[in-house]
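The complex appears here without one of its protein chains, the remainder shown in place.
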Amino acid sequence: MTNIAFIGLGNMGGPMAENLIKAGHNLTVYDLNKDVVAKAVQAGAKKADSAIAALTNAKVIISMLPNGSIVKSLYTGKNGLINHISKDVLVIDSSTIAADDARHVATACKLKGINMVDAPVSGGTAAAIAGTLTFICGGEVEAFEKAKPILDAMGKNIFHAGASGAGQVAKICNNMLLAVHMIGTAEALNMGTRQGLDAGVLSEIMKASSGNNWSLQVYNPYPDVMPNVPSSNDYQGGFMTNLMSKDLGLAQELASKSHSPIPLGAAAGQLYELHKYNGQGTKDFSSILQMLQEKS
Amino acid sequence: MTNIAFIGLGNMGGPMAENLIKAGHNLTVYDLNKDVVAKAVQAGAKKADSAIAALTNAKVIISMLPNGSIVKSLYTGKNGLINHISKDVLVIDSSTIAADDARHVATACKLKGINMVDAPVSGGTAAAIAGTLTFICGGEVEAFEKAKPILDAMGKNIFHAGASGAGQVAKICNNMLLAVHMIGTAEALNMGTRQGLDAGVLSEIMKASSGNNWSLQVYNPYPDVMPNVPSSNDYQGGFMTNLMSKDLGLAQELASKSHSPIPLGAAAGQLYELHKYNGQGTKDFSSILQMLQEKS
Amino acid sequence: MTNIAFIGLGNMGGPMAENLIKAGHNLTVYDLNKDVVAKAVQAGAKKADSAIAALTNAKVIISMLPNGSIVKSLYTGKNGLINHISKDVLVIDSSTIAADDARHVATACKLKGINMVDAPVSGGTAAAIAGTLTFICGGEVEAFEKAKPILDAMGKNIFHAGASGAGQVAKICNNMLLAVHMIGTAEALNMGTRQGLDAGVLSEIMKASSGNNWSLQVYNPYPDVMPNVPSSNDYQGGFMTNLMSKDLGLAQELASKSHSPIPLGAAAGQLYELHKYNGQGTKDFSSILQMLQEKS
Partner (left out) sequence: MTNIAFIGLGNMGGPMAENLIKAGHNLTVYDLNKDVVAKAVQAGAKKADSAIAALTNAKVIISMLPNGSIVKSLYTGKNGLINHISKDVLVIDSSTIAADDARHVATACKLKGINMVDAPVSGGTAAAIAGTLTFICGGEVEAFEKAKPILDAMGKNIFHAGASGAGQVAKICNNMLLAVHMIGTAEALNMGTRQGLDAGVLSEIMKASSGNNWSLQVYNPYPDVMPNVPSSNDYQGGFMTNLMSKDLGLAQELASKSHSPIPLGAAAGQLYELHKYNGQGTKDFSSILQMLQEKS
């Protein structure tokens, strides 16, 4: 049983915190939104009046926040947490942020002798609730080994991608590839059905052939080929176009900084931005199929 | 045991014919190239001096040819085969050609009362030799049912995609999607490794996550992540850039004809054409990774 | 004064025919649509009951038709015009069609000893009415020299691009380039104004710098920078997205056939197709700017 300070109880952070409580950990939580704090308290958490207050007695700090500026501000801003953390505390940041931001915080932690792991997740709110998230971690081996048993309470697959920032890099590489094969899958299914093929039959053929990918396996973008996926529910729920667009922005930034050509990744980023601007930002990202279809 | 006329004994057709012989069928073969004919004869085939001559006693005709013009010329050109085929003979064309060309031949066959199945393959020469090709078929159900036991001798997966031409459509949709996720995979691996990640570790993470696709599973484009793939053999062997470029040309043509937007498919087509023009046409198509890398 | 048979009196052909009449030529016209024929007759033309009937006494035939199939059918189809034209008649086709279709008709004409010039136009309906079209011609020098004085009555610039088909090639090259710089101009103006710049000031700066292009000079896509352009009239009138999309389809076909990479031309083709499918097909093609803008 570990004393954990948990900062950020949004759509992802909330259920993640609850799974830690279920696993027997002692949680002290902080969020600006009182409703989500109340919900966590009901699940068994102690509430703190500030992020700093949440640190008391904590051996592990977990943060799950919307972007890199907020993460940097929390840890390394004026009166940031790193000035209040003792050396035996492990910092785990599960936010999806730029690798450079993660490295910035990790370096600041290291200067104070503190271990930090960047541990962005893959899997969405459903996996957060089910405790089946994938964690993709960056940091030193010992820090990762300490983080792993904690993360096990929230996830199914826990990967060590490499040094600090590597978790963010791997997450962004993965999501860029996801965007690319999702659009490619939508293009293939749209073209095939316009030529008279059945979407389900074509999906089966490509899944059993070299076109096989995750979109075809568990997240078919064509309506009514699979039950219980956003495309069969008018593209509600799932992973919003807005969020995919944000991730592709991080991918473009990473590519520019590392001078890595990403011709299809960049094109995917532009397409998702156009889709978002066309009023589809809150639909699931598999709705990119609709961008390809003639509007009546 | 069936009497089969086999036309076209190239890199794919040759081993396909041999597998039919091994399965006990009686083959009469024809090809302009005497060397490949001699090889088939050695394997047990009878040779014919013309395509028409090969038809004698045949109950099934299989053709495996380089492009649509040749296929159309063979069957529906001046003194084409359809003028020499009786109604109980089944025509199977395994060439990869435009769906419209396949439909043209199928329609001409139908007017003569002949059944035709378009049955392009996926899997490359290795699968042709091993008899583990995937056949993606178009045509009427009864024709497909008659073709299936013959195709079983050459392949592992035999799909019925739909009406005439549907085999070609599904094949091209699949290969376009393959090109897209291959390039996407190459971009992700190149960017990740430039950021210090290990290509193998990053591959494992994406394979276990939503980036998962066939390229990561069995055909990793990054050298030395997998044994026995072209990327670990200086991109020799496998599926040539030239051939992928040809297939993406067919995809573009199909998209234009069916008014189907294929933003990433079109971009992939352009990238493979640039790669080909840069002198990489005979390398395996996973060599697209090298296009992304700085030349020293 | 020349006796001219004029086939095809659409939005472009109608005013072109009237300008020929104004210049003193004797026109016999044919079109399936009786209303446009009546209008031409009112302007001074004689009407014919068929395309063949229009040929009587004609020394020049001009056609202005929607696509290559119709042009081929008119001249080289069953009972096509080339069977009814004497050798001293000059054929001018001003339709925008594939270069290969133009060459097909030109070759058929040549076999009969007839001269043909492909002469697609640039400039739109306004220029057709004003008689200020640009004609881009393909064909032998003598044929071009004979066509020029006739075309002068309808246009301001008459170019000889090269051999048969060259007019179509040059037209399509030009329109592909137009699409590319129009989208580029829209992107630059949208990005600049989102950063607080005035669209008119930014346009002036780029026009005086290396960004200078026709879109900035006479067809600014940003509303209210220029008077009397479609962007200042809710993108009504002008050159429809549908037509630009058709021309980019011809460009893609030409590129595929000539194995010419067109990475931006292909991307432009995809963007215009998406724009068309998003219900913007009948707006002027400069409305692509709206595709880049956030919908409220």
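Brief remarks on what is shown
Letters A, B and C mark the chains in the order given here, with residues in each chain numbered from 1 onward.
Note that in this section contacts are C-beta pairs under 8 Å (C-beta built on N, C-alpha and C of every residue); 3 or more make two chains touch, one makes a residue touch a chain.
Bear in mind the structure is a predicted one, so any value in this text is a computation, not a measurement.
Within the set C:Ala166, C:Met226 or C:Leu243, the residue that contacts the chain not displayed is C:Ala166.
Remark: the omitted chain is touched by one listed residue; of C:Ile52, C:Ala126, C:Ala153 or C:Leu177 this is C:Leu177. Note on the undisplayed chain: of the listed residues A:Lys34, A:Lys87 or A:His259, the one touching it is A:His259.
Listed for subunit B, the residues touching the missing chain in the whole complex are 267, 274, 277-279, 291-295.
Residues 99, 122, 134, 136, 157, 159-163, 165-166, 169-170, 173-178, 180-181, 183-185, 187-192, 194-198, 201-202, 204-206, 208-214, 217, 219, 251, 254-255, 258-265, 267-268, 271, 291-292, 294 of subunit C touch the missing chain (whole complex, contact as defined above). On the side of subunit A, the interface with the absent chain consists of residues 249, 252-253, 256, 259, 261-263, 266-267, 269-271, 273-274, 277, using the contact rule stated above.
What we mean here is this: only the chains that are shown with their structure count from here on.
Comparing mean CA positions across the assembly, the chain most remote from subunit C is A.
Centre-to-centre, using mean CA coordinates, subunit B is 40 Å away from subunit C. Distance from the subunit A centre to the subunit C centre is 51 Å, each centre being the mean of its Cα atoms.
In subunit C, the residues touching two or more other chains are 267, 274, 277.
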